[in-house]
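Before anything else, here's the structure in question.
Only a single protein chain was left out; the remaining protein chains are all shown in position.
First chain written, first letter: the chains are A and B, and each begins at residue 1.
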Amino acid sequence: MGVEGIGASVVRKEDKRFITGKGRYVDDIKLQGMTHAQFVRSPHAHAKVKGIDSSAALKMPGVVAVLTGQQIVDDKVGNLICGWAVSSKDGTPMKMGAWPAMAPETVRFVGQAVAVVIAETKNQAKDAAEAVVVDYEELPAVANIRAAIAPGAAQLHPEAPGNVVYDWAIGDEAAVKDAFSKAANVVTLELTNNRLVPNAMEPRAAIAEYNDAEEHFTLYTTSQNPHVARLVLSAFYNIAPEHKLRVIAPDVGGGFGSKIFIYPEEMVALWASKKVNRPVKWTGDRTEAFLTDAHGRDHVSKAELAFDKDNKILGLRVKTHANFGAYMSLFSSSVPTYLYATLLSGQYNIPAIYAEVMGVYTNSSPVDAYRGAGRPEASFLIERLMETSARQLKVDPAELRRKNFITVFPHQTPVIMAYDTGDFNASLDAALKTVDYAGFPARQAKAKSEGKLRGIGFSCYIEACGIAPSKAVGSLGAGVGLWESAEVRVNPVGTIEILTGSHSHGQGHETTFAQLISERLGVPISQVQIVHGDTDKVQFGMGTYGSRSLAVGGSAIIKAMEKVEAKAKKIAAHQLEASEDDIVIENGEFKVTGTDKSIALPMVALAAYTAHNLPDGMEPGLKESAFYDPSNFTFPAGTYICEIEVDPGTGKTSFVNFVAADDFGRLINPMIVEGQVHGGLTQGIGQALLEGAVYDDSGQLVTASFMDYAMPRADDVPTYKLQHTTTLCPGNPLGVKGCGEAGAIGASAAVINAITNAIGNNKLEMPATPDRVWHAIHGQA
Amino acid sequence: MSTVKLTVNGRAVSAEVEDRTLLVHLLRDHLNLTGTHVGCDTSQCGACVVHVDGRAVKSCTMLVGQANGANVTTIEGISKGDELHPMQAAFRDNHGLQCGYCTPGMIMSAIDIVNRHGGQLDEATVRQELEGNICRCTGYHNIVKSVLDAAGRMKVSAAAE
Partner (left out) sequence: MYETHYHRASSVEDAAALFAKGSDSKFLAGGQTLLPVMKQRLAAPTDVVDLARIPAMIGVEVSGDTVTIKAATTHYDVATNTALQKAIPALAALAGMIGDPAVRYRGTIGGSLANNDPAADYPAAVLALNATVKTNKRSINGDDFFKGLFTTALEDGEIITAVSFPVPAKAGYAKFRHPASRFALTGVFVAKDKAGNVRVAATGASSSGVMRVPSIEQALKANWSASALDGIRISADGLLSDIHGAADYRANLIKVMAQRAVTEAG
């Protein structure tokens, strides 16, 4: 490891602009002649749009245009798509209704846009939006899964009778039936995975600019994947052909999945910028974020584990209902199926698994991937089930897990995933030691004598990351491949630019990707510039989500570097009159081993670009590109142990200790890895204790601001104790597994397991608010 | 419309704006100081915190008229040329930021916390005092570290003056 190479906790290069207020987020950007957009949104969860009267709005000061959903349809702008085809058990394709960017006829969730006002200032646009009169005919709404699938329920889409999008299954039903028939013990658990709102601190925003001379669009957008945005806007939304559309994702203030999707707002901004022939800016406010950002989670499940007489698992059976909201968002179909059920084996050797998932439309905001995307739901289910099993079978929860751990790798689970490597005992041991598990009974007794209820809970999580091998996901219905691209440009005088298809919105790629180069070439990271987020600069890439940036994006960089180094070595060898095989790279120099003959990288680059003395037949220049397609998912895993105290008078939970032992394979920058874990744990704790998007029966979002949706604050969470065990990932050149989602995947079960342990009542739903915990202790009124 | 006159980062500023203009929009839209951010609409998230007459204030919850005649310092005004404020340096050194969106408000609030408590700060107090600043990326762990680190640095430099 060099000072700035792999494994170094280098401070981040990008911080300078953020700590001095010089970041460049979409809302910071001002274009000449820019107009502002304000959407007119439905206050009803389900209604027909009978008419829109813009006459009063058009007369108001500063108004440039009022545009409606019908106009978008007339201009043949495409509907929003779902990019992953999932079929039901009986082979029928998923049943999807159309999702126009602004509703011309029917609104299906509170907040859906029906019109947009374009004006000179944001205030003028807001004032005029209130003057747009929309004639709604309210329809009955189905606000939750139970209401949606009830006989006689109002139907959202004619294409999906009974509001069922698909009824999917995975695994071996017969094998599971057989396993349960032989079981010595069966443990059953019903559980909910509560709906969440991602709430990145930067609200979504978009600026669209149309150049009518060139018939060319530029879009600034808060996106985690600008190239995917360009592809979708072009090929499916019909905004413009790809070569006439530039998408730029500048500094983006957090994403967590919610900024993957290509939303109505940016589509409309683009279309409107051509119609009014002026740049159009839309910045969402927090209420719009609550109503229109893709929500996460929202499963209701029943799960059963079958054990033999030695407490070894024989089989797992799961039935899940998943809420899609009113429309199928871009990756929504994959989240409760191929990103969820394929992880139900957890860290355990389970011979037979059968899972059924019914995906349901409801009159609520669309639901899609949110940090963890399917894996938090799977991990929560299996880890609550294991803890419940330990209590029912009267065995220690750590020992029950240990008894069932997979110990031989690679391990093929019954649900598609084949785990490449891991050491689950190592992380469990590390966590048990750090939390001082042996000392817990004494601590619990002491707390009891002081009137507090203390509990401890486990979560042995595993996830599938480094999304994903293209062929595999293609065979499962994905419309895209999930490789990544990189281009390495060595400039004529030796500085290096890495153009990556990944996108950093907090992950620190400008530093960690530069560390990869520093490690290989021995140059300081100040010599290496990471370029990302602009489709005009960077070749097609799939973007950042699914903990993939180092595993897939970093591997693409390595592959491109290998090509650059090979060429550079050839040039150096030629210049030094040595054999290519004798050239090594050290501290930015190309040396002939065993001699003091060397040539510095800048000289090699200059030689490449002046081309005065290159090997015969070699092209000038020193720049290579690579596309890396992973051969498998990666499988970060670990153990979280949470010790809490409940105040029985108020039901409030306080943290005593939160221990995390994660195996992420190789760590490129441990400080950044730990930051990712801290953030993920806090979101997982948020889900367990604080957060929950709640709809009333009429489909109104009751929790539509921070006044009702409890975001974790600094005094809600502890200082975490992190440690790492390591089994290198055999699947990629870096040996990395990814770390961005682990905390959000594993934390919730540890917290709920701890609280239920403390209060001696296993029936407790998330969020385990003080009110809920108090009732679980004292009973309902 | 009214004319407001105030000092921003040491410079006298005069602007003719609608009375409903919030201080944050005066800073972002009229003065092009886009370091101060808007993160919510209920005055809870703290992304907009600046100093007004030496006190940490949510600039999204202040009309420009209320700031007339005041001395305003934003994130752009706390470093001395190339020399970072100890709080800025502490955030960088302790990885107290990820996406950077909450960071300017967080830093301005943190400076105020240290100003009020002197060097006498512990982890629990810092966490409590950060109640008005929401971060979605860091999980607060390193933010707390940064503030405690900066408190030490600021104590040293105050003693040196």
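General observations
FYI, a contact is a pair of C-beta atoms (placed from the backbone, for glycine too) under 8 Å apart; a residue touches a chain by one contact, two chains touch by 3 or more.
Bear in mind the structure is a predicted one, so any value in this text is a computation, not a measurement.
When you scan B:I113, B:C137 or B:A150 for touch with the missing chain, the hit is B:I113.
If you put the missing chain back, the residues of subunit A touching it would be 123, 126-127, 130, 649-652, 690, 692, 694, 702-703, 706-711, 716, 769-771, 774-775, 778, 780-781.
Although one chain is not shown, part of subunit B still touches it, namely residues 2, 18-20, 22, 41-44, 46, 49, 55-58, 60-66, 68, 109, 112-113, 116, 129, 131-133.
One rule holds for everything that comes next: only the chains that are shown with their structure count from here on.
Centres computed as Cα averages put subunit A at a distance of 30 Å from subunit B.
By the touch rule above, subunit A contacts subunit B in their complex via residues 11-12, 14-25, 27-28, 30, 123, 199-203, 251-254, 256, 285-287, 505-508, 671-672, 674-675, 677-683, 705-707, 711-715, 717, 719-720, 743. Residue ranges of subunit B in contact with subunit A, taken from their complex: 18, 20, 28, 32-42, 44-45, 47, 74-76, 79, 84, 88, 91-93, 95, 97-104, 107, 123-124, 126-128, 130-131, 133-144.
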